[in-house]
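Here the complex is missing a single protein chain, while all its other protein chains stay put.
Chain IDs A, B and C follow the sequence of writing; residue 1 opens each chain.
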């Protein structure tokens, strides 16, 4: 199959679904969308019209059952992932699934069992693994440029909180936001977290606290080989999207700064200044979305392996559950505790 | 016409022509290529096939005479620009012309006279004006962030010299390479150069000297209002594509650094280091090519004005001729001298 | 007394004692050392000879009892601080005492009670409070430049571990090294830590582990007002002395980088690089030692207040004890627990 075009179907034509669709239709020569589904049929039709996708539907089963479809992109709400995965796996389609697979470990395990049985390629959408900055830090670790990792420090802050309506159904900051950082922590250090301690509060907006969530969190991660990591999250960095990391090791450190819209430095009578970092995650991470889709298309055409398997995608969910428990109990929690419960 | 798609024809499907074609076909919703011409018909056909352009031809007249074509992109060799401009203007087509318009002032004047008579939109392809870094410096000047410009310093170095075969027919470093910097100097300072002094030698490769050219040049520019600028050119910066500028004024300075593939800083036992800047002009300036085409499409749909007129495109050619003369005579040369000769 | 020279006596002429002595004798016009004591009389004599100090002795009581001495600098080993403080306070001398005051809270309390009773000026030697970088961050917090602090991240790494002989009697990394960072955390955030969680291991050198200590530590600090801080310590950063901090708040962030011996950036065929940061704490913090002594001299001449009181100097010791306990018990520990025990 490597010598022909990969045909895909999209389930969920919201913001992230449309980004993937645009990349597939405009930038990836070896792939083409043949159908798009969205619970709101008008949304599916609009997406199809804009991007020359032949078919549009409100029923995701028309995608998973479509005879021409080789692979399914799942970009629908998290609580629908499981049923679409089961249907796609049953139909022998390769699967790209947005993160998180699910918020419940039992449901994730059902999904992954189905994927294993169907022997299809399954890739989880942790796009930051495909970002040039994070990849460079990972390469520094893999190539031994900084020796054995001893300490990790990860900053992940959004420019502004999402609407309260979103917060109320998001599953909380650890599931919704920190989950990216949990994945990144494992990826960068190259080891598993065995225990974590999560702290946090609603410091940005008390209404977020009233909604049962927090907006500022600091989580300490203890890795199996002795490294310790720290994640700093905030729902609001007034200066823009703040995504930095540093890995410190026996042979040195690798750190990344934010991305800026330009390199200009202005020196005036009162200060030396530059413009704010990029403010919107889509702008900041655009090229990572393209690269993850390119790698999915390649993996699906080859029949695997996945660059980011379902098993890898499950672990950050365990970490998010542990973080929530740690925050509630105000004590360190092991990942083994979560698995046992 | 603003409410319908602009239809374009491309003349010249080489490297830069294909970049514009891709932008038009994939990224700019308000425009579409209907025909592509290249002296090598196979090149035209290949381009048409890759980018879904309906027609391909070896004869540029089929483009300029095409009844559906609203605007012509001229990306063929410099010595063919004049005849294509004359044909396109005669047919009432808007024109985007790669730089330089021509290397001969008399021929440029004929082209611009035809354009004026035809009252079409004419835009010259000095893409750096559309780069985020240079635009930010220009904005600093226009908005008064740095006061009145007093000094300009422009660094423009390529990662490696072009082949000698290219050098021999390029018209020399001032026409081929510095011409971008001449345009940028005027753009950033917002004033006209009245006199310049050009120095240079073949320090990178003596064969470039044997071919009658130089590979390293430093040019001092005297502006009408008293500002003085300096351009430093080299055909080879071993660390990559080096494109920096600083404007110093009565109220401060604005400077830009190079663009890098990532923001990673590595600290090791011997040094603190980062990866090299972007190495290839197409990668470095890709988004500027998209923006210049977007603005051309807008201008053509509106019927003008051009963001970068033919008159503006002529001046850097005058400066290149003056620089060559200054270098040969080893004395400052005024632009008025060139106009009179 | 503000209009005459402050006369001081030095107890302890080791490395840090000599630094203070040099500053007093060469740079601070309003102060002069009249006597120096060291348990090794030859060391005291050598110091006196080099810096024109009139008297030298092996007996610190000759300093505390000296009729001309207005203030005593205590730079002798930590376990001798208490008796010198008691003697100096009894004699009505102002006191500058190197950190930590003592490693035992009961002994610290005896010292501070004596100081209060004697109503002398007492200043603790946390020199980093007088460093230009840290002061700038503190000023950002105080002046409201970054709003209310929400998160603190403090990196403090030495270029190389001290000798094992030193480690064995140092009281452990939290007392010996992190104590500076505990003070700095409180200083920068402007709030008190109520609970902390300390992790760590001997990752740099297993012999440090065999000596009962660790060489790599990450400590999470929970402040009374809700901010959370993190300290990362290592006994060995191969790239030099690593001293950075970032405070993130509701209105922005303030961060500091390391100090470098020069500003040179070298771009070559393989990388862009710069020289390593300053490698030695004495070089890195030299000007902070001068400023703390200048402020002590001023405070002593005025009769107070101290810029860094004994009560402030006591808290980091409480934190160090809590950190040790947290590390041993592998759970968060409140500072109240330590006070009660």
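The working rule: a residue touches a chain if its C-beta (ideal position, glycine included) is under 8 Å from a C-beta of that chain, and two chains touch if they have at least 3 such contacts.
Since we're looking at a predicted model, the values are computed, not measured.
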| item | value |
| --- | --- |
| Chains on display which the left-out chain touches in the complete complex | A, B, C |
| Selected from B:222, B:298 or B:337 as touching the chain missing from the view | B:222 |
| For chain B, the residues touching the chain missing from this view | 147-148, 150-151, 153, 155, 157, 197, 199-201, 203-204, 216, 218, 220, 222, 226-228, 230, 232, 234, 236-239, 242, 248, 250-253, 330-332 |
| Residues from chain A at the interface with the omitted partner, ascending | 237-239, 267-277 |
| Interface with the unshown chain - residue positions in chain C | 26-27, 132-133, 135-137, 140, 145-146, 251-259, 261-269, 275 |
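Everything below uses one rule, namely that only the chains that are shown with their structure count from here on.
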| item | value |
| --- | --- |
| Central chain of the complex, centres being mean CA coordinates | A |
| Between chain C and chain B, distance of the C-alpha-averaged centres to the nearest whole Å | 59 |
| Chain centre separation in whole Å, for chain B relative to chain A (CA means) | 40 |
| Intercentroid distance (Cα basis), chain C paired with chain A, Å | 43 |
| Where chain B touches two or more other chains, by residue | 267-269, 275 |
